[in-house]
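Missing here is one protein chain; the remaining ones are kept as they sit in the complex.
As written, the chains take the letters A, B and C, and residue 1 is the first residue of each chain.
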Amino acid sequence: MLSYTLRRAGALLPVLLVVSVIIFSLAYLTPGDPARTTLGPEALEVDVQNLRDSMGLNDPFWVQYFRWILNAIHGDLGTSYFLNMSVAEAIGQHFLPTLQLAVLTILYALVISIPLGTLAARWRGSIFDRGVAGFTLIGLTFPSFVLSLILVIAFSVWLHWLPVAGYRNPFSDPWNGMRYLILPALSLGTIYAAVITRTVRASVLDVLKSEYVDAARSRGVNETRLLFAHALRNAGLPIITMIGLSFASLVSGAVVAESIFNIPGIGSLLVNAIERRDYPVLQGVVLFLTCVYLGLNLLVDLLYGLIDPRVRLSDAGAK
Amino acid sequence: MIHIKHVRGPLAATILSVISLAFAGPTASAESDALVVANGSQPPSLDPHVSTATTTNILARNIFETLLTLDANMQIQPGLAESWNVSEDGRTYRFTLRPGVKFHNGRALTPQDVIASLERWEAYSQPGKNIFQGATWTAEGENTVALQLPVPRFNALQTLAPLFAQSAVIMPAEIVAAAGDKPVTEIVGTGPFRLVDWQADRMMELERYDKYTSFGGKQSGTAGNRTPAFDKLRVEFVPDESTRTLGLSTGEYDLVNPVAFDNISEIQANESLKLGSFPGVLLNVGFNYGKPGIFHDIRARRAVSVGVERQSILAAAAVDPKFFRLNNHLMLLAQKQWAPNVGETEFNPADAGKAKELLKEAGYDGSELTLITSRDFAEMYNSAIVIQQQLQGLGLNVKVESYDWSTFVKVRADKNAWDLIIMAAVPKADPTQLIFLNKDLPGGAQDAGLEKILTKFRNAKTTEEAQKLYGDLDAWNQEYIPSVRIGEVDYPFAMSKRVEGLQVQYEPIPWTVRLTD
Amino acid sequence: MAMTGTNDTIRSTRGGALSRALHNPPLIFGFTIIAGMAFAAAALPHLLGLDPLAVDPLHRLKAPSATHLLGTDNFGRDLAARILAGASTSLRLAASVTILAAAIGVAVGILASFSRLLDHVLMRICDGLMAIPAMLLALALTATFGPKFSNLLIALVIVFVPGIARLVRARALALRTETFVEAAVAMGASNLHIMARHIFPNVLSVLAVQVTFIFAETIVIEAALSFLGAGVPPPAPSWGNILYDGKAAITKAPYMVFFASTAIVITVIGLTMVGDGLRDLVDPRMGVRSEPGMAKRLFRLVLPRTSEGER
Partner (left out) sequence: MNMPLKIENLKISFGRGAVEAVRDVSLELRPGEILALVGESGSGKSLTARSVLKMFPEGAVVDGRISLTGDNVLEASPNDLERLRGEAAAMVFQEPSTALNPVFTIGWQIGEGLKAHGMRDPRERRARAVELLRDVDIPDPETRVDCYPHQLSGGQKQRVVIAMALALRPAVIIADEPTTALDVTVQAGILDLLRRCRDELGSSILIITHNLGVVADLADRVAVMYQGRIVEEASSTALFSSPKADYTRRLLAAVPRLGQGTAKDDNTSRERLVLVADQLEITYPSRFGRTPVPAVKSVSFDIAAGEVLGLVGESGSGKSTIGRAVVGLSPVTGGAMRLFGADLRHVKGESLRQLRRRVGFVFQDPASSFNRFMTVFDCIGEPLRVHRALSSSSEFRSRVLELLDQVQLPREMATRYPGELSGGQRQRVGLARALALNPEFIVADEPTSALDVSIQAKVLELFRALQKELGFAALFISHDLAVVEEIAHRVGVLRHGQLLELGSARQVMSSPSDDYTRLLINSVPVPDPLAQAKKRMLAGSIS
């Protein structure tokens, strides 16, 4: 299993390199620069150029790229121009809220989608199935921030149960911490629940059609056991992929929810970095997100091994 | 100039009445003796010497202090300088420092700190470079600092008082030396609040400075006794405007600055909330003098000035008539010291026919003109849309390009990229610093007449002399029309009823607040 | 060697695809929605004489009334006109992004499946582009090249090409092991002939299903990008920037957000149905087992896509 992991990890390096070149050139080409943002709206061109020189922004493209990439290899992603902390520190600080939100959202989504999807597959074509199909369609298509606003107005403004926005670290302040994360998790979770339900239903349906389920039925195994014991584990493979995907997209994509609920997550850190042209943060965060994405893919692969003996045993040449 | 309005407005009828905001009373905010402010914009740094951003300056004034201050009527009052005197030739000023003032790190304030700070301020800030060129500072004894000006300046004292942007704040000498041209990272000042924690993009936590030495006299504007009546000041950076308004209504925030124009009506509808405003920006349509084109001809510029209908532009920009007004003069109407005695204040002919004639005379050939604006500021983006429509009504083939702020500033520097520009200028202490008259700004007007008046202005010895010159400057502006003034736009802010006694100078002053629960 | 159990006596009637399409309810229903929306966007503004750009700030944010069917937006412009004009912008953007992305994706996918070297190079670049979250890639690209419609188009094409290329490559690789392709090789056909006559038509079947999702996602991504200020540049209306403007005034004029999001929801539902219908039409056997329909929809929005077909 180790050799398999190492081999897969090795394949990630070229991808990281490609990503680093893409994102560095994007940052380099973006009009505006940190010097101009530092000096503010009415700075004069001559002041901006002086500051650019002292920041090394006027060096040629490749010089800046290699200076950055060499430091990155040694673990030093540089310091932010605005957050007076190192990029690594900024990422650490901002990744925690996003991680907590992502975990909460996925749990909420799974709690809804696994049973819903499985039962919809079990009673295929029934009113329940059509109802679930309707819910998933709406869930997929409804613009996320409209849903967030409705939830905020309903639960915070009207019922005063939950705060409108903000973030407290649940580890240090559990009660308030959780209260801040419930609404964002609900608004994001509903969309991911819809998506995962569709996957669960599709893969369970597919497994129920297979011959080994028929074979088990012919030996007197009842329908519920067929569904949850025999079918669900086989159906697990595509579901795990989908959960991996959802997590990856949550980590980098909850930026809309983060801005509405004012959660200092990695998404908003990146959007602010783009706005302020904070190059070190921009490059550092994207590189970090790429590692998270590739890491998650690897994790999903390994989970495949856990669930599907053919993957696990064929690699170790057990035959 | 305190705007505390308490106006009731009819609740807007809405289709989804279920969503209408029937506010219940605000719940108790987290801590009772803390003022929680929801700030819309983020400061790029807390160093007014280097950054021209108003947010930096306004947040920094809670921590750093200036030699002089301004009372409610914008008159100069003592600050860190307890007293001062001026030589006959008006070129030498001696300031006696207030005794016993300590920095937040406990170190006593010394003349060396003042000199190091103000020399850096002279080197890097706009007001410093414009007005204090060639000025020198020398320490005299334990508590006196002497300023030597190469030529007498009427506005020397005024520039050492708090400004809209880049105030001349005093920091410890060693910190200033270490920072150089980059923003200071160690934030130590003498002000009423001490910085406890600053997590950029999230929040800033300040605490009342126990060993604060207040200025003499009753509190008024930024002058007088500035000791805060509450312990903690927490500034939360909340970029999303609807979140700010909703947070105010649930009591999570005590003060929200700024409030979106479209949310004003529902704030007015709620008895438990109060509304206020402060002078925001001077809105102009600028021309690109760096690029050959139709607007080099005065007739084309006059056509635009005559043709546009300013009221509807301002209505699109600021919605509620309380927050905008016509003002064809250079300086804000509220800046009483600059009397608006030239030309018509409410200048808004909106005469499309005359405008078309002028354009024909100027020989406009129908070529496409680009109007650039930024979508990061609602008043710039909204007014651009309306102006484009009106100019097309006058026969000008105008297309709008709106950018995020950083790109906007870069595009402005490229003189071939645009013809017209929306200028939302921050008000200044004196007219010479207004960006409309600044020839160095990309696309700025280059006119000998203007430069003559400006140099005379800068060397004016007394305020009276400066006020007379302001008349000439205002007349030149209405004659030459370097840019078309649309009007003034105020920025509204809102607070819950637990906030009492708030005063405004440029923006709300936190330490003037008394919290009542 | 296994005896194929397929039942030879029951065979589908002539002109298989067309007849199956006619009685495939989701396809028909979805198609009518999209056609209806496209027709409304193209024809109605002329018929009703609506001008989406006419500004009237004094009557801003008025509730739906006789003169303005759906009310006015925050510049006093007629909302009905803007939503219809927005429909054409969004649909045009979505259509052109889909066509371009599909064309490039197919070319890259098939080429990658034919030469080892090209495969490595192209796929590493695709991995790179896919690893960067789609939304942020689009944001950076529009910020870099300026918020013009064409730049947004290019940005979204770059965002979608890797996904399609991977899918097409996987399908092309699978096809190359199919008997009829080996038959072509055995008779001495050139690579070009095989690509054009055999690989390309069979790849289209997978593509048809994917295209509808790209179409739907473009609309949703544009809305999200407008939210972050990088969507279709104002003053041209698009559903995205109507929603964005509407959000600021949601408490005062919630109908603005309501109508715009309803338009998006209806169109995307229509597209989902077309997608599901197409999948059943194209490959009845593939049926449900294929990529779970709209499941990946949202992820293209923000997600670095998975490298399916690889595992």
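In this section, a contact is a pair of C-beta atoms (placed from the backbone, for glycine too) under 8 Å apart; a residue touches a chain by one contact, two chains touch by 3 or more.
Treat the numbers as computed from the prediction; the structure is a model and nothing was measured.
Judged over the whole assembly, touch between the missing chain and the shown ones holds for A, C. Touch with the chain omitted from the figure is made, among A:67, A:130 or A:225, by A:225. Looking at A:52, A:160, A:179 or A:217, the residue that reaches the missing chain in the full complex is A:217. Residues 1-12, 14, 16, 178-180, 182-190, 193, 197-198, 201-202 are the ones on subunit C that touch the missing chain. Not every partner is drawn; the one left out touches subunit A at residues 7, 210-223, 225, 229-230, 233-234, 307-310, 313-315, 318-319.
Here is the rule we use: only the chains that are shown with their structure count from here on.
Nearest to the common centre of all protein CA atoms is the CA centroid of chain A. Interface comparison, B-C against A-C: more C-beta pairs in contact at A-C. Chain centres here are Cα averages; for subunit A and subunit B they lie 40 Å apart. Computed from the mean C-alpha positions, the centre of subunit B lies at a distance of 46 Å from the centre of subunit C. The multi-chain contact residues of subunit C, meaning those touching 2 or more other chains, are 143, 146, 247, 250.
Subunit B has residues 19, 21, 242, 404, 407 in contact with two or more other chains.
The touching residues of subunit A, counted against subunit C in their complex, run 14-15, 18-19, 21-23, 26-27, 29-31, 136-138, 140-146, 149, 191-192, 195-196, 198-199, 202-203, 205-206, 238, 241-242, 244-246, 248-249, 252-256, 259, 270-271, 274, 282, 286, 289-290, 293-294, 297, 300-301, 304.
Within the complex, the subunit B residues that touch subunit C are 12-16, 19-21, 241-242, 245, 260, 262-263, 265-266, 312-313, 315-316, 319, 375-376, 378, 381-382, 385-386, 388-389, 400-404, 407. Residues of subunit A that touch subunit B in their complex: 30-33, 36-47, 50-51, 54, 80, 82-84, 93, 149-150, 152-153, 156-158, 160, 163-167, 259-262, 264, 268-269, 272, 275-277.
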